[in-house]
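The structure under discussion is supplied below as structure tokens; questions concerning it will follow.
All protein chains but one are shown in place.
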Amino acid sequence: MSIGVGIIGAGIMGADHARILAGQVAGAHLVAISDADEARAKSIAAETGAKRGVNDPMGLINDPAIGAVLIASPDATHPDFAMACIKAGRHVLCEKPLAPTAAEGLKVIEAELSTGRRLVQLGYMRRFDPGYAEMRQSLQSGRFGEALAMHCVHRNATAPSYFTSAMAIVSSCGHEVDVSRWVLSAELTSVHVFKARRSKLSHFDDPMLVVFETDKGQLVDVELFLNAQYGYDVKGELVCETGTVSLMPPADTVVRSTLATSTGLAPDWRPRFADAYRIQNQAWINSIRSGSPTGSSAWDGYVATTVTDAGVKSLETGQTVQISYEKKPALYA
Amino acid sequence: MSIGVGIIGAGIMGADHARILAGQVAGAHLVAISDADEARAKSIAAETGAKRGVNDPMGLINDPAIGAVLIASPDATHPDFAMACIKAGRHVLCEKPLAPTAAEGLKVIEAELSTGRRLVQLGYMRRFDPGYAEMRQSLQSGRFGEALAMHCVHRNATAPSYFTSAMAIVSSCGHEVDVSRWVLSAELTSVHVFKARRSKLSHFDDPMLVVFETDKGQLVDVELFLNAQYGYDVKGELVCETGTVSLMPPADTVVRSTLATSTGLAPDWRPRFADAYRIQNQAWINSIRSGSPTGSSAWDGYVATTVTDAGVKSLETGQTVQISYEKKPALYA
Amino acid sequence: MSIGVGIIGAGIMGADHARILAGQVAGAHLVAISDADEARAKSIAAETGAKRGVNDPMGLINDPAIGAVLIASPDATHPDFAMACIKAGRHVLCEKPLAPTAAEGLKVIEAELSTGRRLVQLGYMRRFDPGYAEMRQSLQSGRFGEALAMHCVHRNATAPSYFTSAMAIVSSCGHEVDVSRWVLSAELTSVHVFKARRSKLSHFDDPMLVVFETDKGQLVDVELFLNAQYGYDVKGELVCETGTVSLMPPADTVVRSTLATSTGLAPDWRPRFADAYRIQNQAWINSIRSGSPTGSSAWDGYVATTVTDAGVKSLETGQTVQISYEKKPALYA
Partner (left out) sequence: MSIGVGIIGAGIMGADHARILAGQVAGAHLVAISDADEARAKSIAAETGAKRGVNDPMGLINDPAIGAVLIASPDATHPDFAMACIKAGRHVLCEKPLAPTAAEGLKVIEAELSTGRRLVQLGYMRRFDPGYAEMRQSLQSGRFGEALAMHCVHRNATAPSYFTSAMAIVSSCGHEVDVSRWVLSAELTSVHVFKARRSKLSHFDDPMLVVFETDKGQLVDVELFLNAQYGYDVKGELVCETGTVSLMPPADTVVRSTLATSTGLAPDWRPRFADAYRIQNQAWINSIRSGSPTGSSAWDGYVATTVTDAGVKSLETGQTVQISYEKKPALYA
């Protein structure tokens, strides 16, 4: 039986999700798309075959034809929409972050806890990227012994003009926080942010090097470089006792031309993680049918915010910052 | 509106198609799966959520709830099932080959011509492989000038015990015949088969080198090696006037271990072309909705058989064999 | 004790050899460089520290301070200079080809045979390329079973304006003839040349595909493309019963820039085979001291000419041409 899906937000991410759900995911159909710009909602609805485009997120959440809601609206609206969905008993795939602050995130968690079941999945799509999944599986196979360290690189071609150093940590590094915890099955306990020489092409501290320690003693280092100019590039290497596993950047062809052999790089994260988004959205639909939640939880969203808040403090003080968390509820065990 | 699909054949390929259609393709639902082994049909139906598993291909074809039929039954049955589908007005995705002989293939074409519209798509899935698609697009972009030659390698870990040299050409080389014609937008006009030193691990002529010429004067050479032992490996390089484009074998991670840096190879064609199968099946469903057929046609199936028949003749005679075709009907222009 | 070396020919190759011998090879010192253009000879002598630059090849050959002569003069002069060296008892490293015709090559062989010892090494430098050497060693290790086929690609950015289709086979394909025989420890017994679509940027048949068979039943195919525009590119893959070994094109760095990850390609053969030339020249000097000749012999030079002559015949007739050789003298066993 096909799941009726509603999407809140018809911006770049919401529109992409609509196309993925309508064109690449089995077992779902789009019922409604809501956006503050109703014309945009209608346009994406028409393109993707959704029944209607509206400017009515609460109506969408409470529509009985809709069993699952994908939240891709502005960050600040995430917690309220998520809580409304929980109240209405809707399954939720919420684009990251869960909430602008850890405190707001905890409210969503309380709401979810009060229902006694997991309804919320966070859109940290990298857990569904075949590369990270294979990296994690390699570790769990025991083939290379224990994991000791993980190197990450996160580069964007250009950052939006409103970005700040703190936003680089909160917004971009959140992905590495989530996926390194998942790959390592570990929690991050401290963070130290180093500023590199600032690129003339950036208006904030860029690049930076962020060094985390985990509760297993592992190191996770992340180069954040959001105005790297040359393209979108994500690298990862898991260092284990007898071998290492690195992400292979996706490329379909190799070109020989003008004195070089080359493979292409994506201009932004959407083509780079196209498989991850598709697999994530399919897994979300499947999890609704099967009842077994998958992917990042609301708790993982709270953790990401808590870690990146500590990162911002380290950025400001230049010191190593210890990270502390609320007690993890059993629902998220 | 979701398309009701029936599948004929619940063997390896039929079962895979059922899983893909049920789990990875938007806009379709499985109605029935038919197999000579009814228990197997029922088992795959249960696994994939198809309404029923049967041993009744003709009943399936004529079921009004089924708008599209995927034929994955033994090769010899393809033309009869395809013609029954055409008669019933069903859209067809037929696993290759179209027919065991060119003559039988022409009968399917006649049946399709009599309806005045294209209903049959052949399962040459490589046209949907992102690598071949990018290769073709690179050529069409004009960026590298005209295509002059294409090198292909087709290796399997092991061939079935019943395989013969002729079957290597007919069955395996058929993929290169179809995809090289598509990439080059050209027709193959001659073929010359060379036998290499036979591997001690093979019971037929293996490897072989097949050299085609096209109506544009291009060369297409294919190494066929069906007992290559080390894995499934498909390579392709398009040689143009100012550059070349090669397939990049898919790999998600790079491992460093025991004095080597390595990426994995697939054991057989299914993981190697998993994306191609998914994209093909989605394109098939989409084409039914849009009315614009895509992928290989019945005519392409006839051509593949004609070319590989000529290849077998070259294998037997050691001579270059010229290839001639029936006149191409306008429907396939 | 250092070997006194004379070089005949101060063109591109002679000058390169002078620089290599003077700057990268142990155990040798340059005594004289001779060229029809005496000023050029003097200029290269000054640059490389050779005692003198002259226009007197016979004087150079007979100079008692010179124990070894490197012949890098125009092709047509090779046999006469080689025979003069043999007569004077000089060790010779002769740039390929040994002689313009097989008949002239046989005269050099007769001269060498009359001395009862090997004095002549041919400059087929690929035998000293670390990649080909590792490929051969992999085969001889038995790790992958028997060799069954070998794929070669030989591309230049642009061919000289005086080149013809026949010269492409004689001059360029000679390298593949020599190195494939050496890697496979086999003799080539037939050849079939196919013309590809001619590049608009070439004034002769370019590219071509040359298919050889060996006395062990192996196939060796060579793509010759001498106006490939994008750079100098040599590829090789040895196909064995349980695995394959390919050349890795040398590159020192990987660049990420403007939406691509790339490695550089050489503009011509000299940087690509810089290691091979250096190792060849060192091995030549070492072999003079040790008395054990290494590298390609005069006989190998005769074979290369015989094979490429057959290739030209196949080019002209479009037929497979069988290759026959004189009986191989024991000296070259």
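Structural remarks
As written, the chains take the letters A, B and C, and residue 1 is the first residue of each chain.
Keep in mind that, in the parts below, contacts are C-beta pairs under 8 Å (C-beta built on N, C-alpha and C of every residue); 3 or more make two chains touch, one makes a residue touch a chain.
Remember, it's a predicted structure, so these values are computed and weren't measured experimentally.
Within the whole complex, the absent chain has one touching residue among A:59, A:217 or A:271, and that is A:217. Considering C:62, C:101, C:190 or C:242, the position touching the chain not shown turns out to be C:242 (whole complex). When the whole complex is considered, the residue among B:258, B:292 or B:324 that touches the unshown chain is B:258. Screening A:2, A:101, A:164 or A:229 for touch with the missing chain picks out A:229. Hidden from this view is one chain, which touches subunit A at 145-149, 151, 153, 192, 194-201, 207, 209, 211, 213-214, 216-219, 221, 223, 225, 228-230, 239, 241-244. Residues of subunit C in contact with the chain left out of this view: 2, 21-29, 130-131, 133-135, 138, 143-144, 242-248, 250-258, 263, 282, 286. Interface with the hidden chain, as seen from subunit B, comprises residues 230-231, 233, 249, 251, 256-267.
Note that only the chains that are shown with their structure count from here on.
For the pair subunit A and subunit C, the distance between C-alpha centroids works out to 56 Å.
For the pair subunit A and subunit B, the distance between mean C-alpha positions equals 37 Å. Each chain gets one centre point, the mean of its Cα atoms, and the points for subunit B and subunit C are 43 Å apart. Touching two or more other chains at once are residues 251, 256-258, 263 of subunit A.
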